[in-house]
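A single protein chain has been omitted; all remaining protein chains appear in their positions.
Here is chain A:
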């Protein structure tokens, strides 16, 4: 791999930041005198936990935000990057984590919108040319809604490349890609770097940074806490620099034991050939999804975003009703026709993917957010009236028990950081002592410390006999905590397999829809 990472050319820096300071309202220092320099042809990693200030810094470089102090030097010259248009004119391109593409338009039309004044035909040709040169397989005539997430990202990259950038910023580019898509992205990025394009690569994923990047700058709490050559630094050292403490190995409990393996008891959750339409026109419908989750196990559902995860979660939580009541059973009871409240009464708890606006109401206090899903337990509501003392008590219990960093039970949910709010939501669901917990992306965008705490809490519920279904795009997470794993692709669910019997590559293949290329497990007699 080292031969594909030639040392960047010496000479003046492509981009240099000197003493960048950005303050937000309330005097929070998001960037505290940050220095950063990129050479031509260098792939430079920007590494840090959530809230470390990476996004702020990148937005300053791309002209979305303006620094309060400090200098930006472009090719050695001081510049003011007043807007993204100015950044693009200088030669800075950015691929955002959340793509900005019009789903109903074609690839060419989307690119055309970004580059005003270029003809469609030439443009299709130019797209083909750039895509071919960098190994980005893409059909300019296809509509975005028919493309996979990886292909959509290629559209974003091609759109940047057509403007001949000299600095390309990639924000968490691999978070939604399959392993093979990641490999091909790296090939593209290395080729670009070989041609002298500087790349600022933002990621949490330490292995990727070690494989790809020439330099790494590590941010913590708005400050640069270290810079290193990631290839010669161990993953453990990188993690320590990023988190500031030894991450502490996740306590992997005993190998899975299924207390009810004899099969007398009905599974806690059973999906039987569930088919239903998606909420949005751009998500695939669920087709014949069958699954069993038993007491004392964690079943993980892997898959690239947009393959039916949202519909599946809504079908399980009761936010969308199944066409047949028997398609969804909780403890043997057909619940497909029941709403969320009735399902909660059967011991179901749900952690949705979106924390703000679904799992919690940002404007309301933590006490009110504790009430949001706990109102049927703990005598919080009596004769139609809310017992506010108890609601605040519950919120304080969640805060203490799950180590939520918050300004008390009166703090607005929106004032918490993503990780702390997620700990609060998961704590709220766990305190209802659910018999069955369904969580989507439980540690998405959460820092490593909070993620470890969340994983410990989920495993504890499992060890106490709870049944858990975790929908996640983070394979490392599923391999760390799940007992069995299945893959959702284009609305179909693969058979579940014990985690220790499948490899990362096999899951990656299934995420690409190749269910049949993976050897089938032993007959599904007991699982």
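Methods note: contacts are C-beta pairs under 8 Å (C-beta built on N, C-alpha and C of every residue); 3 or more make two chains touch, one makes a residue touch a chain; residues count from 1.
We adopt the following convention: contacts and distances are computed from a predicted model.
**Q** Match the chain absent from this complex view to the correct UniProt protein name in "Spermidine/putrescine import ATP-binding protein PotA", "Cell division topological specificity factor", "ABC transporter permease" or "NADH-quinone oxidoreductase subunit D".
**A** UniProt lists the chain left out of the view as "ABC transporter permease".
**Q** Sort through A:350, A:452 or A:489 and give me the one touching the missing partner chain.
**A** For the chain that is not drawn, the touching residue is A:350.
**Q** Return the single residue from A:83, A:125 or A:503 that touches the missing chain.
**A** The single option touching the absent chain is A:83.
**Q** Can you work out which residue in A:318, A:336 or A:508 touches the chain that's missing from view?
**A** Hidden-chain contact among the options goes to A:318.
**Q** With respect to the chain omitted from the figure, which of A:270, A:368, A:447 or A:477 is a touching residue?
**A** Result: among the candidates, A:368 touches the missing chain.
**Q** For the chain left off this view, which of A:113, A:137 or A:341 is in contact with it?
**A** Once the missing chain is taken into account, the touching residue is A:341.
**Q** So that we can see where the missing chain sits, which residues of chain A does it touch?
**A** Against the missing chain, chain A presents residues 24-26, 82-83, 85-86, 89-90, 116, 317-319, 339-344, 350, 352, 354, 356-364, 368, 371-373, 375, 381, 384-386, 388.
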